[in-house]
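Shown here: the complex without one of its protein chains, the others still in place.
On to chain A.
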Amino acid sequence: MAEVHVIGQILGATGFSESSLFCKWGVHTGAAWKLLSGVREGQTQVDTPQVGDMAYWSHPIDLHFATKGLQGWPRLHLQVWSQDSFGRCQLAGYGFCHVPSSPGTHQLDCPTWRPLGSWREQLARAFVGGGPQLLHGDAIYSGADRYRLHTAAGGTVHLELGLLLRHFDRYGVEC
């Protein structure tokens, strides 16, 4: 019966080699969680930074969960995409972070990565764009034998999340 209210925004991203970024995001929760209101997933606009190298999205996130357990605390999945001058989109990074579990405002930095692929693919990516993408997005957060995957670091996505918790103390959870 406890409630979690996540209010915040995806501020933007830094450190990506590409400009013109946008971000697809989604929140996954365990089975014990119930979304009372809000949108679980979304996509930001494309931002091309004019000054500095941070792409600002300021995309609002407003979710209200009810939960009957602590398992499956909400987590955020992010996919950063970049749009090139032809309007084509390619993957710039996968990211994943847990929604903080203590109330208050939190500044989160979510580093991202992208699959590297074979040298052919790298070459193709450098010249004609595109790039390898995960077939199964689960690998972003599941602990599968990820060491087999060769990745390159992407930039960092910055989030600012405010947490409101309610009634957790009722069930012996101190926060």
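Keep this in mind: a residue touches a chain if its C-beta (ideal position, glycine included) is under 8 Å from a C-beta of that chain, and two chains touch if they have at least 3 such contacts; residues count from 1.
Everything that follows uses one rule, which is that contacts and distances are computed from a predicted model.
Trainee: Per UniProt, what's the omitted chain called: "Trafficking protein particle complex subunit 6B", "Dihydroxyacetone phosphate acyltransferase", "Phosphatidylinositol glycan anchor biosynthesis class K" or "Coiled-coil and C2 domain-containing protein 2A"?
Mentor: "Coiled-coil and C2 domain-containing protein 2A"
Trainee: Which of these, A:Leu70, A:Ala152 or A:Leu165, touches the one chain of the complex that we don't see?
Mentor: For the chain that is not drawn, the touching residue is A:Leu70.
Trainee: Which residue, A:Ser17, A:Thr105 or A:Ser118, contacts the hidden chain when the whole complex is considered?
Mentor: A:Ser118
Trainee: Consider the whole complex, including the chain that is not shown, and state which of A:Thr48, A:Thr105 or A:Ser142 touches that chain.
Mentor: Checking the options A:Thr48, A:Thr105 or A:Ser142, the one contacting the hidden chain is A:Ser142.
Trainee: Tell me which stretches of chain A touch the chain missing from the display.
Mentor: Within chain A, the residues touching the omitted chain are 1-2, 24-26, 28, 30-32, 34, 36-38, 41-43, 64, 66-72, 77-79, 83-84, 86-91, 115, 117-118, 121, 124, 128-150, 170-171.
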